[in-house]
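Dropping the structure in here first, questions after.
A single protein chain has been removed from this complex, and every other one stays in its place.
And now, chain A:
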Amino acid sequence: MYTVESLVAQIQGLSSSAGDLSLLLTHLKQADEFLHNESTRLFPFLEQLDPTLHSLERQALLGQSPMSKREDWFCSSPGFSHLVLQIRFYCFSMHLIDASYLFEVVVIAVCKSFKDQVLMLEAPIRGVVPLLEAVKKLRSSEHLTTLHPDFLQICLLAKCYKTGFSILEDDIFEVDQPRDFYLYCYYGGMICIGQKRFQKALELLHNVVTAPMSSINAIAVEAFKKYVLVSLIYNGQFSTSLPKYTSSAAQRNLKTLCQLYIELANTYSIGKISELETYIQTNREKFDSDNNLGLVKQVVSSMYKRNIQRLTQTYLTLSLQDIANTVQLSSPKEAEMHVLQMIQDGEIYATINQRDGMVRFLEDPEQYKTCEMIEHIDSSIQRIMTLSKKLTAMDELISCDPLYLAKVGRERQRFDFDDFDSVPQKFNI
């Protein structure tokens, strides 16, 4: 039998090397029930343990203490910094121990409670760095852990878009929980919007909207709203038909649930800035309550850009006055600002002649002759080759998967008897 005192002694003794640590883990697991019963008496002993050395054990003890007490303890500032240190320690000790499944679970549990804690303290920025470390350490390649969405959420709340974006650049292929995946893509999309990386945002949101789902969920609905807006900003259009691999639940419900946004897209496609603005003005409150008003405003400004871009296709030279008239800007001065901004952003190629107020549109100077371009193309080819190898591997893997074969076999059978058996049944048996 264990007593609290003996356990603490054991912990202190066994924490020195990696082998001992795993032994300790098994010990702690065995002592699970006992700890649960004794949970109220645990806190004084916690203080005896050095946070850097014994944080794992502390967590084991802590995990058993009742929720209310835990919060008290967390709220005190030493408790908080303990947790931070604890995560650091885990990340460090991941190298020592083979990342066993149990260990991973513990880390995730710690990080989850840490996240709750940070949110409760309303100081999300304090959580960014420790969680980033945890995510980086925990991740095996291409695997989405449940920590990813949490981390992205913290980044969003702390407005640390850049930090969050660094995680998004890695490819993800394996998923444990569909919900994690939806959240990861949704939060990721929002971070990309914050960084103005609309293409990536569109891709992530597209993933949520078209993900296989048996029933519609709130994440997908919110993602669809943002998807409509971002595709208006980035592509200047939104085709109302979703791709055919979209789940039928999404295809049936999304459009009726997001009528407001579909209408916006329709108004946008007419191409009249005044109509768009009146539509937005009348529905301003609804957009605001969806927290999408900022994006909606960007949609409006993207329309000016789109219209100016269209002019470059049609005209070689055009006066600022004419631009202002066609794009429905109030003055040539304003048109000049828009054109200038777009030239700076590399969205159009043009020169402004201020003497007679003429804009001269140029062709895209990219000649696809530079070394960088060749390298860029080469790297793209390499990337796509690895990707298609992965695809083939995946295909082979699935075609060997017993589950898949069983399913396909069941479906095939029905046809087999009728279609392929020319010999009557009784002769077969």
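Just so we're on the same page, contacts are C-beta pairs under 8 Å (C-beta built on N, C-alpha and C of every residue); 3 or more make two chains touch, one makes a residue touch a chain; residues count from 1.
Keep in mind that, in the parts below, contacts and distances are computed from a predicted model.
Novice: Per UniProt, what's the omitted chain called: "Protein farnesyltransferase subunit beta", "Ribosome biogenesis protein NSA1", "PCI domain-containing protein" or "Rabenosyn-5"?
Specialist: Its record in UniProt gives the absent chain the protein name "PCI domain-containing protein".
Novice: Considering the whole complex, which of A:125, A:218, A:270 or A:316 touches the chain not shown?
Specialist: Of the candidates A:125, A:218, A:270 or A:316, A:316 is in touch with the missing chain.
Novice: Touching the hidden chain in the complete assembly: which of A:115, A:206 or A:225 does that?
Specialist: A:206
Novice: Just the residue numbers, please: which parts of chain A touch the chain that's not shown?
Specialist: So the residues of chain A touching the missing chain come out as 171-176, 178, 181, 203, 206-207, 210-212, 214, 245, 310, 313-319, 322, 356, 358, 361, 363-364, 366-368, 373, 377, 380-381, 383-384, 387-388, 390-391, 394, 398, 401, 403, 407.
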